[in-house]
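Part of the complex only, each chain left as placed.
Labels A, B and C are assigned to the chains in the order they are written; within every chain, residues are numbered from 1.
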Amino acid sequence: MNKVRIGMIGYKFMGKAHSHAYRDLPFYFNLDTEPVLQTIVGRNELEVKLASEKLGWHSYDTNWRRLLERDDIDVIDIGTPNHTHAEIAIAAAEAGKHILCEKPLAMNAEEALKMWKAVRKAGVVHMISHNYRFVPAIQYIKKLITEGVLGEIYHFRAQYLQDWIMDPQFPLVWRLRKEISGSGTLGDLMSHSIDLARFLVGEFKEVTGMMNTFIKQRPLGEMAGGLSAQLSGEQLGKVDVDDAVAALVRFENGALGVFEASRFAKGNRNGNRIEINGSKGSIRWDMESMNTLQLYSEDDPAGMQGFRMIHCTEDVHPYTANYWPAGHIIGYEHTFINLMAEFMRGISTNTSPSPNFEDGYRNQLILDAIDKSSASGEWIKIHN
Amino acid sequence: MNKVRIGMIGYKFMGKAHSHAYRDLPFYFNLDTEPVLQTIVGRNELEVKLASEKLGWHSYDTNWRRLLERDDIDVIDIGTPNHTHAEIAIAAAEAGKHILCEKPLAMNAEEALKMWKAVRKAGVVHMISHNYRFVPAIQYIKKLITEGVLGEIYHFRAQYLQDWIMDPQFPLVWRLRKEISGSGTLGDLMSHSIDLARFLVGEFKEVTGMMNTFIKQRPLGEMAGGLSAQLSGEQLGKVDVDDAVAALVRFENGALGVFEASRFAKGNRNGNRIEINGSKGSIRWDMESMNTLQLYSEDDPAGMQGFRMIHCTEDVHPYTANYWPAGHIIGYEHTFINLMAEFMRGISTNTSPSPNFEDGYRNQLILDAIDKSSASGEWIKIHN
Amino acid sequence: MNKVRIGMIGYKFMGKAHSHAYRDLPFYFNLDTEPVLQTIVGRNELEVKLASEKLGWHSYDTNWRRLLERDDIDVIDIGTPNHTHAEIAIAAAEAGKHILCEKPLAMNAEEALKMWKAVRKAGVVHMISHNYRFVPAIQYIKKLITEGVLGEIYHFRAQYLQDWIMDPQFPLVWRLRKEISGSGTLGDLMSHSIDLARFLVGEFKEVTGMMNTFIKQRPLGEMAGGLSAQLSGEQLGKVDVDDAVAALVRFENGALGVFEASRFAKGNRNGNRIEINGSKGSIRWDMESMNTLQLYSEDDPAGMQGFRMIHCTEDVHPYTANYWPAGHIIGYEHTFINLMAEFMRGISTNTSPSPNFEDGYRNQLILDAIDKSSASGEWIKIHN
């Protein structure tokens, strides 16, 4: 068993999700590599120390650069705010570390391209954490499409709807500040839908987009992301990212895409949904009931046609045999476990499983195009 | 086009449903007989006159016996409270009238047997109005079972749940008085489930039952059913029928049945549901979304198995081609239109389509057994 | 009771739906006017004669112009292909007839404006047959929005998905020929979604669209629409309308809209769906289960929040008290009955209920803009 020693930067939501996945991976999967929770990094020493204990890391540090110099760190896992991804990833690549980076890969395609070039040059293994690709149902949809069950793809529609910032008193957290996050729902949510679309349908040809910020000012009180804000909570700051975004898409293969993401869709806590229509069948899927896939197949006999609710918990479904018997569901955290399994396999074979930095770059090209199109009102071609 | 002249007794809920079905039938179906809404009967002249006009009848009467003497009445449609079914039906049969009778057929099996004997002796066409049998999805389930899609049947479970009498101030209407209704949920609701079970699975072998009356006294105020009550609304009367009933069943073919009916199932307005499990597949159906059938078939490829939501609105589904294109649903009233179509075909060919008085009698045998078993606590064999 | 004598032009799908609604209306509604199925019109005498008998009309004619001269025709109901709407409607208005016209109102906004001007000048009552507006659930959504249950509206998304022309051998019917239909899914399907959006959210400010024709040539065999085609079935003709269309929308009130319509969405027979997100709540609705409305309200207590499945069959729901008790569903045809009730009320009070020709015109402005935008790639402002 090869030990793969992780150095993880960031300890909030994604830090928890990644830590758990590293811990749980050996229990469920039989791999020849095993992650070791070596060092967790955060700028606030008290907080990172507590996180280190809680999440099960061997040690902690307050400076990520120190990890790059250590021989006992094989992987840099980047879970920090978006504006730091490029700097860390490029430095990590130059230090010969394998890299797992949270999404979106970068602040823009230019940065993303630099990152991709850096990892290629360094020959390290790299992945981007589009975890939804690793839902068993999604992998099974990929299989169905590859086998031709849906036929030629005509339509891909995706909605990623949340509602956690609808209260106007919700503060100006880092995800609402362009200089830190790059964009709002576009990079945070729609990047996931784009990843699923690229995985399941193929490359984008052109896009036109629309963005909106419904609440344009928010309390500065809890300036997140570790920033030292001198500003008091009473003051308001400008929200300069999108609260919602929508896009029309033409795929290279002729399919039409309709994408929408919003943090202002009341009652949708994490409504990440897709529907694909092909010449022979259709699928529907919703992350809120992630184990269930709806499949319509025209191969069914006349009269017996309909969307079937496939509980993707059978051993024949991707990843499922590692978990529980049929009918026993898995949850959100297992998407990360499956992703980590692929990452470990990649390290073991020195390949970078998709989605990797190339995918992150191509995704970012589309994000940039939607952003630009939303400003100009014009369709933008994607130069793949 | 042969005219079939109807004399209908009763003008409330079922009177409305039957009237509409007679009116609408020729629009949707191409039959060689056509119902004529000849005369509607009720004891209250003012009310029946109004009903006659509203529902579209040519004339009205206050005495059903007069219809039996008329040559221009071919059918007696009985929609009166249960305690009157036998008297009317037997007299109608003796007068040579075809008969459509609301369910349950009678107050008990003895009465039902007399009715069945009377119609057989008279050679008239007879049916009982178990309208749910004529939902396209139900007829399609029958077809699937007949074709072996479900294999050998192991389980039939039925729930018929309502909530319209849960308010303790809801008055002691006729359906809550044993001398008029014979029973409560047993005859009103579970008789429907039993009809579906006999239609889809087969005859019952033995039953054990349980009944309960949750609210044992109710205001007498609105003594329904045409009774002349001297009692004022402040007084309470005894509820002597079941508010809820459940039964375990063994079918002749070895299948197990579990039945439940209640008027105390909050939020279930008309929750008439069944699930059938066979050696090769299963079905689920709920009247509240009556156009949709859920079918599981083990013939589906591994990994692609699941309950499929079949929208029974395709031309290949029973009765559906008479209505609208695929995807355009029909509703409650169409169950009666389909039933009337079968009744008209029966009259045309001088046969009594199932469910007829024989079915009503066999159904009543089961109702009686559940009633008796609920009192004795013992299993009762059904002597088919 | 005032008789309103109808002259209806067209006897296919919509002819059947309208005929049934006129027939059934007096049974369910208590109005002071009653439609009379006076004369049905079609060019093929044999077919229209048969339709007349089947659908229950007193007489038939082969020339709609003759109806305009008759005193015993009060209403012209236009169910013909789209390219004839303007000519018939304008002539009917000039003849002083009330008008019910199928959607889309016209071939373009210019025509629609002429029609609107004609009915206004003539002072006749006019409506456009956007029947989905009259689903009880939709009217109830309107009520909820008006009462502020959803708060400020942020998002409206609509999908209208069908699959009936996916077979490449499906012939070039009139709905696939631009000169007759004006457009494909845009006018046929998305016009309905636009009507719902205008009804529920308000006026459109600007749009950008995307159209596609997946199958560009089809057999000419069954040239529908009463055309005398000399062409044999072996030959192929060009499909010059959209098989699918999508649009991004900004509403006047700041809400964002995402619209999609397609006839290439396998498994969606008549999937007419909307979701609306507001500052206080959300709704979801799908025509395939038209009686059910999903409502999320933040007024629900914490922990008890969720989308509730409201079965819009209670007496408190719009139109429902005319039909059946709670829990007993209605179907597609009842949307037309409800619409006809409004039309009759309009005639009775000499007002033109919404949606009327003004709505048809404003709808057409949007259709035209989406069409134009799909060609130019630019956003188009709607000049309301």
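A few remarks follow.
The definition used in the following text is that a contact is a pair of C-beta atoms (placed from the backbone, for glycine too) under 8 Å apart; a residue touches a chain by one contact, two chains touch by 3 or more.
Predicted model only: the values in this text are computed from it and were never measured.
Counting all copies of the one sequence in the full complex of this file gives 4, of which 3 are shown in place.
The working rule: only the chains that are shown with their structure count from here on.
Summarising the inter-chain layout, the chain whose CA centre lies farthest from the centre of chain C is A. Centre-to-centre separation between chain B and chain C, using Cα means, comes to 36 Å.
Averaged C-alpha coordinates put the centre of chain A at 41 Å from the centre of chain C. Chain centres here are Cα means. That of chain A falls 55 Å from that of chain B. Looking at chain A, residues 305-307 sit in touch with two or more other chains. Residue ranges of chain C in contact with chain A, taken from their complex: 150-151, 154-155, 157, 159, 161, 163, 166, 208-210, 212, 214, 244, 246-248, 250, 254, 256, 258, 260, 262, 264-268, 275, 277-282, 296, 298, 305-307, 377-379. Here chain A touches chain B in the complex through residues 140, 144, 149, 293, 295, 297, 300, 302-311, 314, 316-317, going by the rule given at the top. By the touch rule above, chain C contacts chain B in their complex via residues 13, 17, 19-20, 23-24, 26-27, 30, 54-56, 162, 164, 268-271, 287-292, 311, 313-314, 323-334.
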